[in-house]
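Just dropping this structure here.
A protein chain is absent from this complex, but the other protein chains hold their places.
A, B and C label the chains in the order they appear, each numbered from 1.
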Amino acid sequence: MKGVVTVMLKQDVLDVQGQAIQRSLHSLGFDTVQKVRIGKSVEVDLNATSPAEAEAQLRGMCEKLLVNGVIEDYRLQVLEN
Amino acid sequence: MKGVVTVMLKQDVLDVQGQAIQRSLHSLGFDTVQKVRIGKSVEVDLNATSPAEAEAQLRGMCEKLLVNGVIEDYRLQVLEN
Amino acid sequence: MAQTQRCAVLVFPGSNCDSDLLKAAQAIPGWNAEYVWHTTESLEGFDLILVPGGFSYGDYLRVGAMAARSPVMQALRKEAAHGVAVLGICNGFQILTEAGLLPGTLLPNRSLKFVCEVSPLEVANAQTAFSSRYTPGATIRVPVAHGAGNYFCDAQTLERLEANGQVVFRYAEGQNPNGSLNNIAGICNASGNVLGMMPHPERAMAEWMGSADGRALFESLQDALN
Partner (left out) sequence: MPEPTPEQIRTEQVYLKMGLTHSEYEDVVQRLGRLPNLTETGIFGVMWSEHCSYKNSRPLLGRFPTEGPHVLQGPGEGAGVVDLGEGWAVVFKVESHNHPSAVEPYQGAATGVGGILRDIFSMGARPVAILNSLRFGPLEGDERSARTCYLLQHVVAGIAGYGNCIGVPTVGGEVDFHPSYSGNPLVNAMGVGLVRHDRLQHGKASGVGNPVIYVGAATGRDGIHGATFASEELNDESESKRPSVQVGDPFMGKLLLEACLECYETGALLAVQDMGAAGLTCSSTEMGFKGGMGMELDLDQVPQRAENMTPYEIMLSESQERMLFVVHPGREPEVFTICEKWGVPAQTVGRVIAEGVLRLKHHGVPVAEVPLSEVCGNPPLYHRTSLRPEVAEIWQKEPASQWDQPDDLRMIFRSLVQNPELASKAWVYRQYDSMVRTSTEVGPGSDAAVIRVEGTEKALAISIDGNARYVFLDPRTGGRIAVAECARNVVCSGGRPLALTNGLNFGNPEKPEIFWQLEQAVTGMVEACQALQLPVTGGNVSLYNETDGEPILPTPMIGVVGLIEASRHVTRQHFQTPGAVLLLVGNTREELGGSAYQELMLGRLTGRPPELDLTREVALQRGVLEVIQEGLVESAHDLSHGGLGHALLVCSTPTLGVNVNWGSALRPDLALFSETQSRVLFSVSPDFVPRVEETFREHRVPCEVIGSVEEQTFRIQIRNTLVLDESLSELRRLWSEALEAQLESE
């Protein structure tokens, strides 16, 4: 099974990279851009008997390592292949 | 409108971060993990009159800045809010 | 009367200022410094724990994240709770915030570039175990070398840090190399026994290095431990 964890900085945390990219996009002429935020996408292939089990495991990984709850939020998606 | 660009290393390109995270997950006891790959998730808020227009703009941004075509692939999602 | 102090220098895979920190600690009379490997489960008997700079686990995922979860950090947490002095420098600071021993976090530098230079620091609190040898408000010269030294925390935390005098070092006005809040370069915990700082005092131990201003930090600790 495969999980995709998307980790983004919390709304009130300064997104240095997102801001820099936004500036670059503007200077490249992409004037319609209002806001850019940069996060991580972590794809995990794992053995699990059910999507629910996979999800439980993935939440565990997020809490233990993948996400720093002080500054980051995450969302999770489980794909059966 | 909002676009989400997920940028991942191409399949054959070594993902050094993914490998290190995988080892860490194993040492934390997540033995079911088979593989980890890590990429970027870029969320772009932009003004566009249609999803198609938004997508065209986003593709332009990917090609010009967000994605390094030599080593990365990307996928795109447009969300109307 | 000076007695011998046992001092641990933690080593994680990817630490690279461990030998510099060991050398600095060995230069302090009465200190007995040794490396401690990241898988070690107890730090009992150490009077001082030093968490060195470098790129533990390549700085992959988030700076300091993977190191913060190693066995030795569990042990460190225990000793810190008992009041043992802990000093984290650069990556060591990042590890301490990831481990929750210090509040806030270190974001990428505002320039998004690594920066290495000697930067002037202001001693914001000279009444800690780490800074007592400095003159309050003095400007000292200590090198920085980091890609993620941009200290960030929420407004309440910042207020608390400032009110409690937990900000120990600040970049001199106009010379902030990374965009950190309130020019913060180093902070300590509420009980004052854990300090994290981005600048490298171990790189400022003698004039030939360009500055000897880092020495007083170790000497302050020497006073506190005696």
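The criterion applied here is as follows: a residue touches a chain if its C-beta (ideal position, glycine included) is under 8 Å from a C-beta of that chain, and two chains touch if they have at least 3 such contacts.
These numbers were taken from a predicted model, which means no experiment stands behind them.
Asker: Considering the whole complex, which of C:25, C:187, C:205 or C:221 touches the chain not shown?
Answerer: Considering the complete complex, C:205 is the one touching the chain left out.
Asker: Which is it among C:116, C:172 or C:212 that touches the chain not included here?
Answerer: C:116
Asker: Touching the left-out chain: which of C:17, C:33 or C:225?
Answerer: The missing chain is touched by C:17.
Asker: Contact with the hidden chain only, please: which chain B residues?
Answerer: Within chain B, the residues that touch the unshown chain are 10, 12-14, 16, 19-20, 23, 68, 70-71.
Asker: When the complex is taken as a whole, what residues of chain C touch the one chain not shown?
Answerer: Residue positions of chain C that touch the missing chain: 13-14, 16-17, 19-20, 23-24, 53-55, 57-60, 113-117, 143, 145, 147, 200, 202-203, 205, 208-209.
Note that only the chains that are shown with their structure count from here on.
Asker: Please list all residues of chain C that touch 2 or more other chains.
Answerer: Chain C, residues with two or more chain partners: 61, 66, 69.
Asker: At which residue positions does chain B touch at least two other chains?
Answerer: 21, 24, 28, 38
Asker: For the complex, give me every residue of chain A touching chain B.
Answerer: Per the stated touch rule, the residues are 6-8, 21, 24-25, 28, 30, 32-48, 57, 60-61, 64-66.
Asker: Help me check something: in the complex, which residues belonging to chain C touch chain A?
Answerer: Chain C reaches chain A through residues 61-62, 65-66, 69, 98, 100, 104-105, 107-110, 112, 150, 152, 154, 179.
Asker: Residues of chain B touching chain C in their complex?
Answerer: Of all residues in chain B, those touching chain C are 16-17, 20-21, 24, 28, 38.
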